[in-house]
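Next up is a structure, given as structure tokens.
Note that this complex is displayed minus one protein chain, with the remaining chains in position.
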Amino acid sequence: MKNRSTLRIAEIRKENFDINTYRFNFDLKAKPGQFIMLSDLRGGEKPFSISDCTEDHFCITVKRVGEFTKRLFSCSPGDLLSIRGPYGSSFFISAGKVLLVGGGYGTPPLYFLAKHLLKNGAEVHVVNGARKAEELVFCEKFQKLGINYENTSECGRLKNSGTSIDLVEQAFRNNSYDFIYAAGPEMMMKNLQDKLGKLPYEFLLERYMKCGVGLCGNCTVDPLGIRLCVEGPVLSKALVEQLTEFGNYHREASGKRIYFMKTDKGKK
Amino acid sequence: MKNRSTLRIAEIRKENFDINTYRFNFDLKAKPGQFIMLSDLRGGEKPFSISDCTEDHFCITVKRVGEFTKRLFSCSPGDLLSIRGPYGSSFFISAGKVLLVGGGYGTPPLYFLAKHLLKNGAEVHVVNGARKAEELVFCEKFQKLGINYENTSECGRLKNSGTSIDLVEQAFRNNSYDFIYAAGPEMMMKNLQDKLGKLPYEFLLERYMKCGVGLCGNCTVDPLGIRLCVEGPVLSKALVEQLTEFGNYHREASGKRIYFMKTDKGKK
Amino acid sequence: MNERLETKFLGFKLASPLVLPAGVMGMSFSGLKISADLGAGMVTSKSLTLQPRTGHKGPVIAEFEGGILNSMGLCNPGIKDGLAEIDEFKEGSDTPVIVSVFATSSRDFIALTEEVNSSSADLLELNLSCPNVYDEFGIPLSASKDQVYEIVSSVKDISQKPVIAKLSPNVLNPAEIALAAEAGGADALCLINTVGPGMLIDTLMVKPILFNKFGGLSGPCLKPVALKLVYQAYSVVNIPIIGMGGISTGNDVVEMLMAGADIVGIGTAVYSRGIEVFSKINAELLQFMDENGYKSVITLPKLEKLDV
Partner (left out) sequence: MNERLETKFLGFKLASPLVLPAGVMGMSFSGLKISADLGAGMVTSKSLTLQPRTGHKGPVIAEFEGGILNSMGLCNPGIKDGLAEIDEFKEGSDTPVIVSVFATSSRDFIALTEEVNSSSADLLELNLSCPNVYDEFGIPLSASKDQVYEIVSSVKDISQKPVIAKLSPNVLNPAEIALAAEAGGADALCLINTVGPGMLIDTLMVKPILFNKFGGLSGPCLKPVALKLVYQAYSVVNIPIIGMGGISTGNDVVEMLMAGADIVGIGTAVYSRGIEVFSKINAELLQFMDENGYKSVITLPKLEKLDV
């Protein structure tokens, strides 16, 4: 929080009709999986995962869902935003053969991860899911990384196939992976978990965040009581497996529990 | 002030009937000329010059003059005292031929200085003054340093001679010095100043100190407005020469000016 | 835990004098549990209100030298869901738990007390000091000794749990307020709540950083104010005190105990030193006792009381 900065938006890139990427020219020193708390100081400060970060700049990729993100969509380059972070835990950087499973706005932080994995010599396969093909983001960016084209090109095939879980099953038939990473709707990760058997994995989870620094307790997950803003948002298999609330419920701004609908595979 | 510590007195050494040296086993990291603010938290916090300091311990040498110092004289080894510092400026460490002129409890900090000068290759002569021979302190300690015996032995001769200024004049007749250092009663230094001509020098001055950290302004000297607790207590010739209040007046606890009596050569 | 850290508070045996205070990590049973598991001797729920509250819009927190400002706005799931979390906590733990409740009238405080009576909570804390209920000229509820007396005594009439009054530092007559709470029948005092409130400004956007503009101060900057108010209360009342405000180290805890607190809350330090702060401070307390020849926390001396 010492690191609150007021930064100008350097660039806004439209990823699809309701997802934008915002670039800031600032050395955030973030690691893949970490997030920032972002505010325009007009009501609302919200967590967003870092979708890219170098010494010159970092990016976040935002889906327009409600009041705050709507206002973000009316911002222009040059506008000022308040940023604190980077916060939270980051992904383990493996060197083996790995599969990245992203859904919706969960995919962009995996792009930042993929770059670090590649630098570390990992063989990176990616499955990128969305409800509709036109909602898919970061396809070209992944392809440009020169990683397993077969897999990233699955993007296109989604129109035909059912869910990203189908793509994962297909990938498993053709490959044996050392490590699985996933980010996206919680029910997608819940379904994925069932397919992973003994494979080590890390998931990027989301809970309602207010302070972002481990004080308010809004983002703790049951029954461990660990805070997703400090000990998360990236949790390893060992922790995820202990979470009775995973895929079951989360807490809204008041702390009230909200149960996931069992049929709701798209929303967390 | 970040450095306030509560320390046990490791040893109390009687220097004469109203001067004691207190040793603390603590790495104060002080430089010659610097002082500490000392308190027993029973009313009073007072500045004392550091009379010795190594990595293991440091010492202060205290003259019993009033309420606070009287209480110090009833302390025993093992008693706790509050110490903050080291504060203030320190002596320039010369490498040439130097003369140290000390009076009363002003002499002990010059011992700490002498050790550093010797380490730096300086040739150190010392004149140590007091009203009566039995009031002289640190004679043996200076002699043990193996420095110009002639001069430190002047201690003994004081019984016969008049003031330390006489000894200084004698030293000047036999030597030519590169640098002069003095600490002791202000009128002694005032008189000394008149003898120094173009010789570079540094004096350790005293003013009433309350905060010790440059806030209250009680220890500022006219007309420069520099604070003896921060920019002093060691001042160089260039600064001392500009001080209209030097040898003229000082300020008591209320800030009221107190004029030195022109005949008062022993008290500041 | 080490038995040299054990202490008693209103008849409850605590494994450590450290308490998780209201509003920190207290939204869920698991947040309370991890705090107890990591070394808190007692834990406190978020302040619960009759209805759920989502709190203020963000930013709700801002840092400055010496601490943080918060304007959470008393977000909580409401007394019913909040007590369900307490019950779930008590199923898996025997660490004593305080339920903090907040209201703006005796009537609502009584309604909340009735709910707490039928829960597994061990103690009831009345938050009389939230800086978010100031009227337009800034008078907090607990600034009036008459109101404090009235609320505490009407709650005491029906409460089946010991009652703790949590007081504000932002009053003119803290000693009188402490006496009023005691006279009203409070079994213990808890002080202090956040100081101020204060404000911080983003100079590039020319806007207050907190969306609510103002927020209460907590963290190290509070410690001297907290020590003074606890010491002053300790000097005038005869009931035990939970002392808090800026306490982050073992030495801070010792200061707070010497100032007159019986047990000590650790809030903002959960951020600055991590949730392991409880075990860290417990270790520091043991070290302090070793170095200074104290057998146990209950034998640590207190300052002489103020002459009043």
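By letter and in written order, the chains are A, B and C; residue numbering begins at 1 in each of them.
Note that a contact is a pair of C-beta atoms (placed from the backbone, for glycine too) under 8 Å apart; a residue touches a chain by one contact, two chains touch by 3 or more.
All figures in this text were calculated on a predicted structure; none of them were measured in a lab.
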Next on the checklist: Using the touch definition given at the top, which of the shown chains does the missing chain touch?
Outcome noted: B, C
Checklist entry - For the chain left off this view, which of C:Gly198, C:Pro240 or C:Gly267 is in contact with it? => result C:Gly198
Next on the checklist: In the whole complex, not just what's shown, which of B:Val65, B:Leu80 or B:Ala95 touches the removed chain?
Outcome noted: B:Leu80
Item to check | Contact set of subunit C toward the excluded chain (per top definition) | outcome: 64-67, 69, 136-140, 143, 170-176, 195-201, 203-204, 206-208, 213-215, 217, 219-221, 223-228, 231-232, 246, 251, 254-255, 258-259, 288, 292, 301, 303, 306, 308
Checklist outcome for this item: Touch rule applied to subunit B and the missing chain gives residues 1-2, 4, 6, 37, 39, 41-46, 80, 82, 210-218, 220-227, 230, 251-257
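Here is the rule we use: only the chains that are shown with their structure count from here on.
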Next on the checklist: Can you tell me, using the touch rule above, whether these chains form a line, ring, star, complete graph or other shape?
Outcome noted: other
Next on the checklist: Please identify the chain lying most centrally, where each chain is represented by the average of its Cα atoms.
Outcome noted: C
Checklist outcome for this item: Chain centres computed over CA atoms; the one at greatest distance from subunit C is chain B
Checklist entry - Rounded to the nearest whole Å, what is the centre-to-centre distance of subunit B and subunit C, using the mean of the C-alpha atoms as each centre? => result 51
Next on the checklist: Need the CA-centroid distance for the pair subunit A / subunit B, whole Å please.
Outcome noted: 66
Next on the checklist: Touching at least two other chains at once: which residues of subunit B meet that condition?
Outcome noted: none
Checklist outcome for this item: Residues of subunit C that touch at least two other chains are none
